[in-house]
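Every protein chain except one is present and positioned as in the full complex.
Presenting chain A:
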Amino acid sequence: MSAILYTNIASGWKLCTSSSFSQGTLLGVLSQSFHTTQVVGKVQSGRYKITRNRSKPLTYEMANQPCQIAHRKSWNSWNTTSLYEGQREPETVVEDIFIRKFMTGTWHNLFVSEVVIKRQHNTIRIAGIVQQKIAARKMYFLIGYCEEILSYWLKCPVKLELQTVSDKTDVIHKYI
């Protein structure tokens, strides 16, 4: 019986449940001879796949893996929620997601960097790099609009700290 289980691990459970073994025997069999593969241990998040012709552009931030945070690059969210007795952790996370979506959506196709959110006391500072694709006065309109509406939404003073680049390629660190 154990030979069947051994050779057909993938369909083993189906077989077990459809067969008319008693529960007791089954558990005994499993504890002795149920085998799994080793843990792959592969971490995927924050890493980019290399293309065959090395044409995928990466910013400095993307080029450094998450393990480089605090070594070669910095955090994208600055707050004290994760410190001892830090408050509003879930709210802050959700708000940050909202701010990022709002910024990239309002500055449509203009952000060429991550949106960095820094909280100090009751103030939120939002930093990032945008392209000079729209007139400077339109940027000023968007700055005023974003600061004000985010203030109304988050109920605290919000400030934008943007920098501009004339070309998208200015922020590209390397191609992979």
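In this text, a contact is a pair of C-beta atoms (placed from the backbone, for glycine too) under 8 Å apart; a residue touches a chain by one contact, two chains touch by 3 or more; residues count from 1.
Following the convention adopted for this analysis, contacts and distances are computed from a predicted model.
Missing chain, UniProt name from the options "Small ribosomal subunit protein mS39", "YALI0E33121p", "Replication factor C subunit 1" or "Centromere protein N isoform X1": "Small ribosomal subunit protein mS39".
When the omitted chain is restored, the residue from A:V43, A:C67, A:I97 or A:I149 that touches it is A:I149. Checked against the full complex, the candidates A:T51, A:Q68, A:N109 or A:Q132 give a single residue touching the omitted chain, namely A:Q132. Looking at chain A, the residues touching the absent chain are 91, 132, 136-149, 151-156, 160-164, 166.
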